[in-house]
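Here's the structure we're looking at; comments come further down.
Other chains of the complex are left out, but the ones given are in their true place.
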Amino acid sequence: MQDIIKSARKLIDKYNSGEPIKIMEVCGSHTMAISRYGLRQILPENIKLISGPGCPVCVTAQNEIDAVISLAGQGITIATFGDLIRVPGNNSSLQEERAKGKDVKVFYSPLDALEYAEANPSKEVVFIGIGFETTIPSVALTIKEAYTKKIKNYSVYCLHKTMPKALEALVINGSDIQGFLLPGHVSAITGSTIYNFLVDKYKIGGVVSGFEAQDILISIIMILKNMENPKIEIQYKRVVREEGNTDAKKLIEEVFEDSDATWRGLGMIEGSGLKIRDLYSEYDAEKKFHIQKPSEQIEINGCRCGDVLMGIISPHQCPLFGKACTPVNPIGPCMVSSEGSCAAYYKYGE
Amino acid sequence: MCIAVAQKVVKIDGDVAETELNGLKRRVSISMVPGVKIGDYVMVHAGVAISIVDKETAEEDLKLWKEMEEALRESLE
Amino acid sequence: MDKVLMSHGGGGSMMQSFISEIFIEKFNNEYLSQMEDAALLPGKTVFTTDSFVVKPLFFPGGDIGRLSVCGTVNDISMRGAKPLFLSASFIIEEGFPVDDIKRIVNSMEDTANEAGVQIVTGDTKVVEKNSADGIFINTAGIGILPDGASVSIKNGKPGDVVIVSGTIGDHGMAVMGAREGIDFDPPLLSDVSPLNKMVEKLMALRDAVKILRDPTRGGVAEVLYEIAGMSNVGIKIYEDKLPVKENVKSACSMLGIDYLHLANEGKLVCVVDKDFAYKALEIMKDDKYGKDAAIIGEIDDSGLVTIETIYGTNRIVDRPIGELLPRIC
């Protein structure tokens, strides 16, 4: 195993210009993998890996978290991925609400949540839809199935976000990224052509990467190779096709339409979110329960998740990192989510 | 984001497949990978197969990694 | 924090500080502040307790009955002591099937026989429907420390070797798999077993056996952190030396869980003087429950718990915080 790493390093050295280079790993799972495998230790000094906005929990705006928490207070069964359980809202978290007796249930798959709703017709189940294009089709599937089966006690609070517009906002907002490690599983759905604008409009290349250490290192080599002549390439060809998964895209299109979305750190980005189409509006928890986002607040005081998510600072540079803010007492979501940059840096001692 | 793991399809029953990897068995929705066949590997995220793993490319990847290792070993000799 | 959270019982750092602040400080005495799996009392008597609240009650490879005997037998053993007598106290929810109690009691008796201990005193309470979840069992246990034994979580010194007695995470994943509806074929079985016989043989090495700890809630990671903290040392382990079943690894990647955080109920982590490491390993491997034992690392003076990855890089071992939950990201 260690040989391949050394060999990769040789190739990196071969293509390394020596100039400072910033590569952003967009995807939280890449952030995690890089930290878990200790890959930064392999890179030469001048090559920096910057974490991007690819942790779905982290980019969820503060007012959305608070809306979820207040929903829990209304006798509704909150169905959620485990990832959200510990995320602090302004005054509480789902785990604290659950301790108060609110009905909060963790599911591994939205399909299980729908099944639960079907088996418990007296409960009103709201699935909290977070996640990017990887997750969106599975949630769309539940809405279609609920519609077909006429299940009336299931709905989705749609907080989904989509990747391309966010990347563009990042680039426009003047980050000095010279290459992107593009998300592997998002791209399995979207395909890789959605990133073409990066090259066409901004002259920045990127490689859709897998999640093994080898995948990531080879992707970095590919980025370095094309530095002069930026391209969008796929390293993770075994899973990702250029055109993506057309069936999944069709499904998304059928259930959702584009909408604006507010990202922690990045603020409101036009067309970077989804909403449930009118045909399925009875499955839209926002309409069903008249959810008002409690405030316009996007971040918790003092937490610099936003800057971390935009690659403006590294987690270490947040004054709260490792002091007031630790995985046990997280202040921002970047410290809660396993793939939040702050958590990854803290946990794995980077 | 988006943890996904490869699983081998061992049984298909309409929109649901039974998958297996290292003795780990799951029931997985395959409604998003309509062409899938028994013996295929699929990437599974949150109970849903999101992509069929291309066997040839996967093997190429493995070969490439092997080659890199060997190249290094030779260069060190 | 004004309400108790699930994480306070999850076996990670939140539980550690909860217990220290609420219990250890208040009860404050030389025995409790040993912070060991079992208290060493005058007369070489060793004493411990655990309550068992596992769900489901019957899981692949075991049940709450076997678990409740092994848990206490093992906690006594982790002092290097020989367990002798157990108490058993049952809190039963009204309406619980009597046949299930019989199955559980049979399993306790079989396990006690296997371990060579006796259940000598007991208690039964019945609580109203919905005031408990089926059945909870407490066992406490008494053991005796053999001559020459000197096992303590504070004994670690740089250079000492860290051994784990077998594959990691089997119990935690067997139980989580049963809860999440994951099928394993062949079935993944909990490792729940009494380790006292293995420990008895190990204790032939007398004070070369420095630390014993069963990595239950919080898993191997938490045990390593506790050792590092209480012995005031660092620990380095090697990813490629960790014995982990392939199916457990797969299930962990699927559920987004670190196998070092998974509970074990028939494994121990042992710190030995390095000169006796291979002898200790051999003893373990000779035992029924130690076939997959492996040296996984060593004590250093870094103050950190680190792991060398299969790629030759180093990182800190993730310390568990609280509740283990399946994740999608």
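Note that the chains take the letters A, B and C in the order they are written out, and that residue 1 is the start of every chain.
Just so it is clear, contacts are C-beta pairs under 8 Å (C-beta built on N, C-alpha and C of every residue); 3 or more make two chains touch, one makes a residue touch a chain.
Fair warning: this is a prediction, and the values are worked out from it, not measured in the lab.
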>> Could you tell me the overall stoichiometry of this complex, given each chain kind is only shown once?
In response: A x2, B x2, C x2
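Everything below uses one rule, namely that only the chains that are shown with their structure count from here on.
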> With respect to inter-chain C-beta contacts, which pair, B-C or A-C, contains the greater number?
Replying inline: A-C
> Using mean CA coordinates as chain centres, what's the chain A-chain B distance in Å?
Replying inline: 22
> How many Å are there between the centre of chain A and the centre of chain C, using C-alpha atoms for each centre?
Replying inline: 35
>> Give the residues of chain C touching no fewer than two other chains, as numbers and ranges.
In response: 256, 327-329
> If you look at chain B, which of its residues touch at least two other chains?
Replying inline: 1-3, 45-46
> Inside the complex, what are the residues of chain B that reach chain A?
Replying inline: 1-4, 29, 31-34, 43, 45-48, 50-51, 53-55, 57-58, 60-61, 64-65, 68-69, 71-73, 75
> Where on chain C does chain B make contact in their complex?
Replying inline: 182-186, 188, 246-247, 249-251, 253-254, 256, 327-329
>> Quick check on the complex: what are the chain B residues that touch chain C?
In response: 1-3, 5, 20-26, 44-46
